[in-house]
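Removed: one protein chain of the complex. Kept in place: all other protein chains.
Up next, chain A:
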Amino acid sequence: MRTSPRVRAGQYVLLAGFLLFLGFPVLWIVSASFKSSAELNSLSASLIPNEWVFTNFTEALERQNLLRSAANSFLVAVCTMVLGVVLTLPMSYALARLRGKLRAAGTVWILATQVFPQILIIIPLFLVLRTVMLNDTLFGLILVYVTFTLPFTLWMMQGYVAAIPRELEDAGAMDGANRFRVLLHIVFPLLRPGLMATAMFTFVSAWNEFFLALVLLQSPELYTLPITLRSFLGAEGQTQLGPLAAGAVLATIPSVIVFGFLQKKLTGGMLAGAVKG
């Protein structure tokens, strides 16, 4: 199956087009984060900064609210990750192994959460959180994030559980271990790759999330990074494009790093959930 040189050339041109489309905007904002404000507002746009300026990053970090928002985002992301893993693990096992009504109900719920617009859920969610005094708190936001990532993490993890041979568990049970010992010593260690994927997925989801935080947080000192970055876009932000670009680049770095590790597992997990369900 040799490909003719002309077709090859066409393929490379097309690939270059895609890479330009996907890559150029990223290069542009990285470049913008190193440009002076004079150059940013000038009409002659160039990808390589005329003079390299590093003050955008220091200026972005000196803004108290940006650092505080980053700290908020980090706290929320880590707590969501830990809670997400702790809650996903037993439930995904139950979904994969103990079939019947529970499994059917779980599947219906997972599908429903995907079809219902968040906007419909956020209104009563806001009322529920207000009733339990958790609106406008990071803890309330964490609980909501955990719940909203559960459909995907459960879906993915039950695929990993289903891939573990039952015989392993039965052997453990024969040796007299009860179900929880079997889980703790046989099943959970085998699930480590899936758990890593769950942890990274919940971290990135919480770190990137915008809409729920926008509705549920009112106090500026609780704002997460996306909310604060978005507020820089207002009248004040227009004149401060450099620090805004620097802040946007800094906010993206953790996601890209975690995602680099996650990507393969994520697609593997999606397929595992789909094929082995």
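Note that in this section a residue touches a chain if its C-beta (ideal position, glycine included) is under 8 Å from a C-beta of that chain, and two chains touch if they have at least 3 such contacts; residues count from 1.
As a working rule, contacts and distances are computed from a predicted model.
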- Item | The complex's invisible chain, by UniProt name, from "Sugar ABC transporter permease", "CoA transferase subunit A", "Extracellular solute-binding protein" or "Helix-turn-helix domain-containing protein" | "Sugar ABC transporter permease"
- In the full complex, which of A:Ala45, A:Ala71 or A:Leu184 touches the chain missing from this view? A:Ala45
- Kindly state which of the options A:Val53, A:Val146 or A:Ala197 is in contact with the chain not pictured. A:Val146
- Task: Since one chain isn't shown, list which residues of chain A touch it in the complete complex.
- Result: 1, 3, 7, 11-12, 14-15, 18-19, 21-26, 28-29, 32, 40-45, 47, 86-88, 90-91, 93-94, 98-100, 102-103, 107, 109, 112-125, 127-128, 143-144, 146-148, 150, 154, 179-180, 204, 207-208, 210-211, 215, 225-227, 229-230, 233, 241, 244-245, 248, 251-252, 255-256, 258-260, 263, 267, 270-271, 273-277
